[in-house]
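The complex is shown incomplete by one protein chain, all other protein chains being positioned as in the whole.
Right, chain A next:
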Amino acid sequence: MEALAGAGVSPGVGFGPVHRLVGGVPTPPADARHDGDAAAARRTALAALERVAAELASRGSSAGDEVRAVLDAEAMMARDPSLADRVTRLIGEGMAPALAVHRAFGAYREMFSAAGGYVAERVVDLDDVRDRAVALLMGLPMPGVPLVAEEPYVLVARDLAPADTAVLSKHVVAALVTEEGGPTSHTAILARALGVPAVVACPGATAVPEGTPLLVDGASGVVRPAPTAEEVDDARRRAAAREAALARSRGPGVTKDGTAVPLLANIGGPGDIAAAVAHGAEGVGLLRTEFLYLGRRDAPGVREQAEVYREVLAAFPGGRVVVRTLDAGADKPLGFLPSAEEANPALGMRGIRMFRHDPGVLADQLAALALAARNAPARLDAPARLDAPARLDAPARLDAPARPDAPARLEVMAPMVSSGADAAWFKALCAEAGLGEAGAMVEVPAAAVRAREIAEEVDFLSIGTNDLTQYAFAADRQVGALAGLQDPWQPALLDLVAMAADAAAGAGRPCGVCGEAAADPVLACVLVGLGATSLSMGAPALPAVRAALARHTVEQCRAAAAAARRARSAGEARMAARRHLPDLDDLGL
């Protein structure tokens, strides 16, 4: 079989038999009858629904907040008493359990579809629960991902949904390959978070038969069905060399010529602290705070929030913790915030826009942060280490290297800033709360274009490349078919990053990058070359980025950045940059 080519989005080599994600479950035959024992048939049907509910609930408990909410709602559907009544009635008419369950769901499916809006969107969840129960009753493989396997498998799918992947682990999945998706797709982000090799946008992948051995190179994007023994050995040798190189990568982020580039972790809550520390994060470059707010009727109290912030601060003595204030929007409405249905939530009332008229919830969050900072576990005035590496030429006061003898420094930043006025407003609100270090995120293209006036109002900038890419190219991150436009290697995106970083340097402010772009070791070097003064990413990406930076000088990074910006496409940009970064071979890049 010919090798397939896709976009490598999570480096490493994976080898194992193909497991294709099962698409649909067939409809039970319309004449399926039970054997006459209606009571037994009813018990069978209800037991299957309960098993589905229990499995969904247990998957949810090991997932993040958003996924958990979906899975918990699905578990409630499987345990629904009115559904059980319908199933019982249909079985009483003689239908087999699988058919009765299918028909019972069908009644709600019609009502949901007819309702439109939010309720109609729940048809997907309804079908998922139905398919699981029907598969169980018909003795068919369960749709979704096997949780245990004798040998790790390569998961192949058109695309992966959060429910499919909530429970994936490195121990059962050797690699992920999808036909759709791009570098910022759910699959890519998940694969990097798990440290599993992944290739997306790989046409033909789902045509490879179940069980075929598949060799996946998550760096080059090459996917080889039924490889020879030599090909596997060679790939594994490269992967082993990479592992060894990564294992040697320790300490703070620094280029070959001694310029400090603090390497920080993106985290979604205290649950992510352990992984960040284990991978050597010097702090947190992006603490997403939505987890404190989602699924609640009232906003969390100041003390409750402060406890959580303090827990994060305590984990990084001498480092820094950058907290992004609440980024809610119409796509994830919160009961205690005003929201209206919007056709384009990404272009609507989200981030700080929501608080410009009524800052109440934001002011409480800032008060909680100030409270946490006042009680941080050490003092700020500890002396600087004398052996600290040199700084980038931007006066990177905030990006000074970590000092274990000092407390973690708290910085807050506002999402969705689009003007100097936004930035000034946020800075004033922070000052009122007693927070000294306030920054602005650069996600809106206008903010990159006018970064100078924003930088002058705040203490630092942080570029959120995921949103900046989707807004710059007007390409929704959820639309897999637009993956090519969501590629952070696009020269236009690199130009915007350069504009923001240059403007920050001109204003004497540090400028970090906290999007998925920083998790790509080659692109990380380019970002430093463009002027990024710190990089923040999913924790498992830290060792590879640290190793890539340590092998190159700032001058090489600048040359790579300049070459990438001269390119005409994302692919060309990557190749051009790679030519200026010669020492990546042993990293398998």
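Everything that follows uses one rule, which is that contacts are C-beta pairs under 8 Å (C-beta built on N, C-alpha and C of every residue); 3 or more make two chains touch, one makes a residue touch a chain; residues count from 1.
Note that contacts and distances are computed from a predicted model.
**Student:** So which of "ABC transporter ATP-binding protein", "siroheme decarboxylase", "ABC-2 type transport system permease protein" or "Phosphocarrier protein HPr" is the UniProt name of the chain that got left out?
**Tutor:** "Phosphocarrier protein HPr"
**Student:** Given the contact definition stated above, which residue among A:4, A:77, A:154 or A:214 touches the chain not shown here?
**Tutor:** That would be A:77, which touches the missing chain.
**Student:** May I ask which residue of A:251, A:295 or A:360 touches the chain that does not appear here?
**Tutor:** The single option touching the absent chain is A:295.
**Student:** Among A:57, A:119, A:241 or A:482, which one touches the chain that has been omitted from the display?
**Tutor:** A:119
**Student:** Considering the whole complex, not just the chains shown, which residues of chain A touch the missing one?
**Tutor:** Listed in rising order, the touching residues are 69, 72-73, 76-77, 80-83, 108, 111-112, 115-119, 122, 126, 295-297, 333, 335-336, 338-340.
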